[in-house]
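Accompanying notes for the structure given below.
All protein chains but one are shown in place.
Up next is subunit A:
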Amino acid sequence: MSSTNRTVVVTGIGATTPLGGDVASTWEGLIAGRSGVGPLEQDWAAEMPVRIAAQIAVEPGKIIPRPQARRLDRSAQFALIATQEAWKDAGFTAKAGEDGSVDPDRLGAVIASGIGGVTTLLDQYDVLRDKGVRRVSPHTVPMLMPNGPSANVGLYVNARAGVHTPVSACASGAEAIGYGIEMIRTGRADVVVAGGTEAAIHPLPIAAFGNMMAMSKNNDDPQGASRPFDVDRNGFVLGEGAGVVVLESQEHARARGAAIYAEAVGQGISADGHDIVQPEPEGNGIAHALQNLLQNTDVRPSEIVHANAHATSTPAGDIAELKALRKVFGDETDHIAVASTKSMTGHLLGGAGGIESVATILALKNRLAPPTINITTLDPEAGVADIIRDKPRPLPQGPITAINDSFGFGGHNVVLAFRLDG
């Protein structure tokens, strides 16, 4: 129990995304190469420079009862829905402590978001301004706090080993899963529910990201707007949703006879030290994270067959990431099939690391990696890597490893590795 280098495995996955309200429908969409992007038809969207987004496929109000939903920010609603699926998928039938399958004192929750309860904050400001002080919801603070999703997930499963919320913009979800792996590896917990969530489709974030020139303004072609690695890519498409995994020590999973998806091998983390929003153009910070992954874990470049790229469809970022892969893995890059599922889901910011870890784990389990859609003309600079285009790619037999990259404004770089044995 006090061991400091325990093997961590994934025993459950859950998701609610622009492609579907659960893991199965999301995976079906990813493999079919379906875009989850569509026009924003809300009244406020008319005056926006960006009028497209990847909105959730199944509204959370259809799943969470109204009295509960009115006290949860939309990001917490997504996180709870994904957690419910992942928890059940892991074989747990009740809260920790109720059926003896996991000790609450050995259960953690680490759920992150990039921005937190931003729609609650902005909506309640509208209430304050338009209706007055008295009408501001007493639930505002627990709804807008960035740790709200994590705290609500912690309450849902009865996690008492620790509930955490790492925040690193668009790397947040991956950092949460990495944090969860460490909690188990170092002996603080036996089981951790970890992932990312985001709900930021609102005029202010869209106006702000739009004015940064970070988002695609291909309003006339929503489904073709997110086009990582394509020569005409011109920014990301904002998405929303959540992805959650149940991490568990291998011994705990075996003891209760749980089915294992993959090993969560570990992480590599670094910071660019370059610019508050621009990626370091040569990918040096990302390369540093990849090197740290190789240093911190037993992952060897020869076993890596797939990378779920961060690639958000921005001109600079997509190429820097590929350069980093080549820099660290050299010729071994040739057998790494790279995909950006953001071409289909849009960019979920802090939720990205969550749903993309789910996609990476499923690619291993099914030995089938999803494609990158919308590449009409591959950027010549993307030729340094093997990009999966249009159709899913079968992955080799035998033990295989895949990585999931996530990078965030501020220069945060997180790489997670998952492995399928035999």
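Methods note: a residue touches a chain if its C-beta (ideal position, glycine included) is under 8 Å from a C-beta of that chain, and two chains touch if they have at least 3 such contacts; residues count from 1.
In this text, contacts and distances are computed from a predicted model.
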| item | value |
| --- | --- |
| Which of "Acyl carrier protein", "Phosphonate C-P lyase system protein PhnK", "ABC transporter permease" or "histidine kinase" matches, in UniProt, the chain that is not displayed | "Acyl carrier protein" |
| Which of A:88, A:135 or A:254 contacts the chain that the document leaves out | A:135 |
| Subunit A residues touching the omitted chain (full complex) | 65-68, 70-71, 134-135, 137-139, 142 |
